[in-house]
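Can you read through this structure? Questions will come right after.
Taken from a larger complex, these chains appear in their original positions, while the remainder are omitted.
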Amino acid sequence: MRILFLGDIVGEPGRKSVIKFLSTIQKEHSIDFTIVNGENSAGGRGITPSIANDLFKAGADVITTGDHVWDQRDLADHLSNEKRILRPINYPEGVPGSGLISIDTPAGKLAVLNAQGRTFMGQALENPFLILEDTVNALIKDGTKMIFLDFHAETTSEKIAMGYHLDGKASVIVGTHTHVQTADERILPNGTAHITDAGMCGPETSILGRNVESIIYRFKSSLPTRFPVAKGPVRLCGVIAEIDPETGKAKSIERYNRLLEPGEM
Amino acid sequence: MRILFLGDIVGEPGRKSVIKFLSTIQKEHSIDFTIVNGENSAGGRGITPSIANDLFKAGADVITTGDHVWDQRDLADHLSNEKRILRPINYPEGVPGSGLISIDTPAGKLAVLNAQGRTFMGQALENPFLILEDTVNALIKDGTKMIFLDFHAETTSEKIAMGYHLDGKASVIVGTHTHVQTADERILPNGTAHITDAGMCGPETSILGRNVESIIYRFKSSLPTRFPVAKGPVRLCGVIAEIDPETGKAKSIERYNRLLEPGEM
């Protein structure tokens, strides 16, 4: 089972590029299942039902999110109908949406999870280490072998700790949120593929997808300002991981990282 | 001018490996100048004068630090004699040590800078964007062309923003502190080589160099515990950058990333 994951899609440049290139990438890399993080796909802030539909049409199977999940007002209602969009699982009971979807694939059941870290994150959510341990144990008990987690968190320590915490239980754990791909993809000792951050899909000349000058202005002056999505060539970042459907262990994980040429866009 | 930079050296495993392999790396890669971040070299917390001397003897030319600079009591005094150890430049006046050293090399003057970010960092320091802009402008006015900065910061946004902020003025800017190498090394539009984080030199099976179980225990229970430096094979991470001494622009930047085999250590 070959899974493509694309990191945080930022604004129109990011989502147009993903929509245009996704089927090609899937073919080139014999992808069986595609997960994308869409938390910044609507002008950098959240995702709308309509953008989500465009991403599904383009070939995404599941969309994960993160701290920006509620930025667009109409998403919360949409989550009750559209189970393929996940929000972090570690919200309290009663919150719209779900952080888990279980999908029957030709290779067997695949569970996709989305959770959010707590260190330096805007929202105070419940303990993801405890909730994910319980959830993953229940999935395994239930016979699910292939488990994919997008762990949306700020610090490298929380993201690497989650990798070891679920090592041998989850098949693949990718970090998101920092928008910069890390060079530490590896299979952990007990068989879980891990990368600290998958990176983003957004404008190359930018600061996390945002206009460079506005962010520098902010750091220099501490004054508020708007942070428009940047323009120009887009880089697509993510990972391609292969899971052994018999064991649920990862067979490989590779970084996906491609700067689209201006002519391609 | 080819510069080797090695990221945060963690504990005995990290420093022993650096000391053992540094001269080989320098030869293999025709290194002219070597900078290492030593802020975690003493049991994970700070650096002692004696460890610093060992690193200098092994071939380091300058040692940078970060938020852990004061963890070892006797370092503050040592900084007034040993100008080759830098502490972040954006402390207020009167604080021991310096964040800048200017060195005459056969290829001309090379300034090495060390600064610390402010977002999610333990200490509240002065604005690094303003201080570095002034400092770099003064260095350039003074005729210095080659300028290297270790910007020790938590968030990708602050570290990338600093890259663009000094793009065309500094020759090389490496981020440190998150202990995970990023895969975004590049030369920015105006000629500054940049990577968001150089990564660490420390045990591979670890969380930022620390013992895995202790960190997981902390995240699960929120209880305090000791975080010993981990054991086992060491990975050395950093970058190799080449500066054109005539212009001060970067000609190249490559990630250095090598897992030492048990037999090598």
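To keep things simple, chains are lettered A and B as they appear, and every chain counts its residues starting from 1.
The rule is short, and it goes like this: a contact is a pair of C-beta atoms (placed from the backbone, for glycine too) under 8 Å apart; a residue touches a chain by one contact, two chains touch by 3 or more.
From a predicted model like this one, the values you see are computed outputs, not experimental measurements.
J.: Total copy count of the complex, if 2 are in place?
T.: 4
We adopt the following convention: only the chains that are shown with their structure count from here on.
J.: So what's the Cα centroid distance for chain A and chain B, whole Å?
T.: Chain centres of chain A and chain B, defined by C-alpha means, are spaced 30 Å apart.
J.: For a test of understanding, state which residues of chain B touch chain A in their complex under the given definition.
T.: 120, 127, 129-130, 133, 154-158, 160-162, 164-165, 178-184, 189, 196-197, 199, 205, 207-208, 212, 215-216, 219-220, 222, 255, 257
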